[in-house]
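Every protein chain of the complex appears in place save one, which is left out.
Showing chain A:
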Amino acid sequence: MQPAVFEQISKGSGTVTSENKTQTKVGKMKKTILSVAIGAAALGLASAASAATLDDVKAKGVVTCGVSAGIPGFSNPDDKGEWTGIDVDYCRGIAAAVFGDPTKAKFVALSSKDRFPALQSGEVDVLTRNTTWTISRDTSLGFNFRTVNYYDGQGFIVKKSLNVKSALELSGAAVCVQTGTTTELNLADYFKANNLQYNPVVFEKEADATTAYDAGRCDVYTTDQSGLYAIRLKMKNPDENMVLPEVISKEPLGPAVRQGDDKWFDVVSWVHYAMVNAEELGITSKNVDELKASGSPDIKRMLGSEEGSKIGTDLGLTNDWAYNIVKQVGNYGEVFDRTVGPNTPLKIERGLNALWTKGGLQYAPPIR
């Protein structure tokens, strides 16, 4: 089956204008993994591997991000066809930093199987698609990871009626899982380490796997915890399902770029750091204009209002790059609260994703 890839041009975050309704939704059948691979190998990589993605992006006038096809809170088209989510906002942050305009982001929905060839072949400039940073992806796949925009861990969801309280009681269960993920490997390791039997039912698309679980084909569905909460919302009866307490893996999710392009790697990384630093310094999209003029030296340096500062231009951008990110997309905390936080249907606490000053792991190197 050909994976359907839906492309669409984002039209900014939040505000709904009549413009948004007229936007065209181009759903077209895209290359199979086969043609991606062969095309990449035979023809594509020659141009894609040119080590100047930033220049290419500037020339194209749009940054192309690989995202997942529909995980609420991470990247999911809403009822108006507008992409929303923490991964989508990361991409908009990159667009704001490069162009000063978050709408210059283009999203390509990729299945977990298609995502790596798509990045390798240059079909996307960056993969902001809840992808776990692992050593083999960092090395043998030829990618670079540095920032973690969501610290996650793998969990299980089961039907309440099974009366299961712990994952250790799952011996003999049928487990639905999505192919080509670290999830699939962690699952095998966990059941083996605990001497439990299970019957894996493997699907290529997340939607197929969750539908099969919902229909009772499997007793358990497993993916990252954030994904479990998101998927629960889509079930026929969300309240009949519960997430088990065990977290069986570390899943640092972050953006990936191709190796050998340090300049672009820096831009992608510092977009995240700027958002985290902004939260730490108390800069929000509401007060950024005020603080730009009258903030502390730290804040002024970051927002590009310090005399003679070259931070932005050294990065290959303009000096107001960080200002644009915070003004147009928001700081890390704002994005988190808007997409997955306690006030969204997902109701996820900050937990590991709180700032380091508040007991979490989100820590950004200083901007100076």
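Everything below uses one rule, namely that a residue touches a chain if its C-beta (ideal position, glycine included) is under 8 Å from a C-beta of that chain, and two chains touch if they have at least 3 such contacts; residues count from 1.
Definition applied: contacts and distances are computed from a predicted model.
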Omitted chain (choose from "Iron complex outermembrane recepter protein", "Amino acid ABC transporter permease", "NADH-quinone oxidoreductase subunit J" or "Succinate dehydrogenase subunit D") - UniProt protein name: "Amino acid ABC transporter permease"
Which residue of A:T53, A:T84, A:S112 or A:Q362 touches the chain not shown here: A:S112
Sole residue of A:K106, A:R137 or A:K327 that reaches the chain not shown, by the stated touch rule: A:R137
Option from A:L185, A:V243, A:I311 or A:A354 whose C-beta touches the chain left out: A:L185
Full-complex contact with the absent chain, from A:G260, A:G282, A:G351 or A:P366: A:G260
Contact residue for the chain not shown (choose from A:G100, A:P200 or A:G316): A:P200
Chain A, residues in touch with the chain not shown (by the definition above): 1, 33-34, 36-38, 40-43, 45-46, 48-49, 112-113, 116-117, 120, 136-137, 139-142, 162, 169-174, 179-181, 184-185, 187-189, 191-192, 198-204, 208-209, 212, 215-217, 219, 258-260
